[in-house]
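I have a structure here, written as structure tokens, and I will follow up with some questions on it.
For this depiction, one protein chain was excluded, whereas all remaining protein chains were kept in their positions.
In order of appearance the chains are A, B and C, and numbering begins at 1 in each one.
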Amino acid sequence: MGEFFAMGGYAFFVWMAYGMAALLIVLEIVAVCAHRKRALHLVRHSDVHGSGTVNAGAQLKEAE
Amino acid sequence: MSGFKYAAPAQFYPLAGKMALWFGVSAAVLAVIGLVIGLYIAPIDVTQKDSYRIIFIHVPAAWMSMFLYVVMAFWGAIALGMNTRLSAMMAQSIAPTGALMTAIALWTGALWGKPTWGTYWAWDARMTSELILLFLYLGIIALRNAIDDPRRADKACSVLALVGVVNVPIIYMSVNWWNTLHQGATIKAGNSSIDDIMLAGLLFMVFAFWFYSVAVTLVRLRTIMLEREVGAAWVARLPEVKEER
Amino acid sequence: MLEIQDLAARRGYVMLFSQVSFKVEAGEALIITGANGTGKTTLLRMLAGLSHPLSGKILWQGRETRAFDPVLRNNIMFVGHAPALKDELTAEENLALLVKLAGEEVALGALREALQEVALGARLTVPARVLSQGQRRRIGLARLALVPRPLWVLDEPVTALDPAGIALLTGMMAAHLSKGGAVIAATHQALDLPTGAMRQLSFQ
Partner (left out) sequence: MTTNSSPVFPVRTAMEPGDGVFTAFFWALRRDLRLALRSRAELGVQILFYIIVVALFPLSMSPDKELLMLLGPGVLWVAALLASLLSLPRLFASDYADGTLEQMALSPLPLPALILGKISAHWLTTGLPVVVLAPLLSIQYWLEPEVIWVLMAGLLIGTPVLSLLGAIGAALTLGLRSGGGSLLALLILPLYIPVLIFGAGAVEAVRGGMGADANFSLLAAGLLLALAGAPFATSAAVRISLD
């Protein structure tokens, strides 16, 4: 197994490349999950909670 | 809501969840196969010995970085043309993954360059263009963060992506011109004849990266939908929102 | 002349207004009131074609229009909060530019006359920078007089106008209505227009 990791003497370059790529991908996955958790938290606790309909905002009424 | 049935975020949200799962799992499987081939089975390259194995990460990442930019510009164009919110959100969720792929391509390219050309940064035409592509991605992400109103941010980023996608080939061509003018044609890095095993490894890795990008983009898309439709009724009815974790 | 069907608007994540529908015909003035921040300005900017509504339709003579639709740009005069003047230029130069921008050809004499009417006669050659807010609004009034457009969309037109200015504005509006034009204005000031022609809508 040893010589597999040695990569013919280029271990540093090969594993630094693969290692950083793996690290960046893992970081992105972690970031996306954290983002999702924040969003869910926002939705659950926001006061704009959908009471059946999107809060309608102001209406324009005819006033004399 | 104009557009086809799935244009409405409410219907697309659950579908995107399933697709993300499928693409994620298949990406993992493809990556494992690709890595086994690339790192273990593929023979040593006659000139570069083992350092060439970095291409199994570098090439897919480089292709994805360009492909994702074009896809982002495509969804941006649809968002501008048909004024549909979903395609704008799709364009927004692609940008970070595209930037990540560019960063991976640059990092692995530098580590591949050191044993091959003796230096991490040799102003190689492709690498320089990749660096400029990273600036384009970061520009779009910076513009996105600078604008508070989501709808204006969507449209502005779509316009910038379209202007960018027109310029990407021009930049690549001009950097190539500049590179050959100064260094002459650099030795074609990488072996000339790619035999079948290497090609297989490469293809597996390309699909792995592609499916990974789709999965991550869809997950980020669902999150953006939640943020954008905070008050919407369909959000309130979602299972993950209801149960109080 | 202009018909609004079920208009809705959102700013960021907050819903400003929804289900807004009304119609404006020739000879009618529609006064829109409501607290600050209820979306009056947003509504007027949508009518003028400056911004896209979240949903709903805006019809000109029965034909649906999009934002920046040429039909709206040719038939509506929009006066926003800012009086659209360049500080470095004089009242006369500013007015000439604005009138030409609206696609109208007006001789210098007529320009000066219009400025006389809004009591800016003496201020022709002085940079707009030194004019007071009220005087700058009066240049806007002169523009209203010189550019014939069927529909006026005015956002808080009375701000910074002194009583004489307000009288001038209401006089011009009355004349405009009698000529078969229409006005949509957002204002809190009671305007004494011929009651028959005036309707009021307010945001609640």
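By our rule, a contact is a pair of C-beta atoms (placed from the backbone, for glycine too) under 8 Å apart; a residue touches a chain by one contact, two chains touch by 3 or more.
Everything numeric here is computed off the predicted structure, so don't read it as measured data.
Although it is not drawn, the missing chain touches B, C when the whole complex is taken into account.
The chain not shown here is touched by just one of B:33, B:159, B:200 or B:236, and that residue is B:159. Which of C:101, C:130, C:164 or C:190 touches the hidden chain is settled by the complete complex: it is C:101. The set of subunit B residues touching the chain not shown comprises 80, 132, 135-136, 138-139, 142-143, 145-147, 151-152, 155-156, 159-160, 162-164, 166-167, 170-171, 173-175, 177-178, 181. Residues 1, 25-27, 48-52, 61, 67-68, 70-76, 78, 80-89, 93, 97-98, 100-103, 148-150, 179-181 of subunit C touch the missing chain (whole complex, contact as defined above).
Here is the rule we go by: only the chains that are shown with their structure count from here on.
Look at where the CA atoms of subunit A average out and do the same for subunit B: the two points lie 15 Å apart.
Subunit A and subunit C have Cα centroids lying 46 Å from one another.
Counting only residues that touch two or more partner chains, subunit B has 230-231.
Among the residues of subunit A, those touching two or more other chains are numbered 48, 54-55.
Subunit B contributes residues 39-40, 44, 49-51, 53-54, 57-58, 61, 96-97, 100, 103-104, 107-108, 111-112, 114-115, 212, 216, 219-220, 222-224, 226-227, 230-236, 238, 240-241, 244 to its touches with subunit A in the complex.
The touching residues of subunit C, when paired with subunit A in their complex, are 8-10, 13-22, 32-34, 38-39, 43, 199-204.
For subunit A in complex with subunit C, the touching residues are 48, 54-64.
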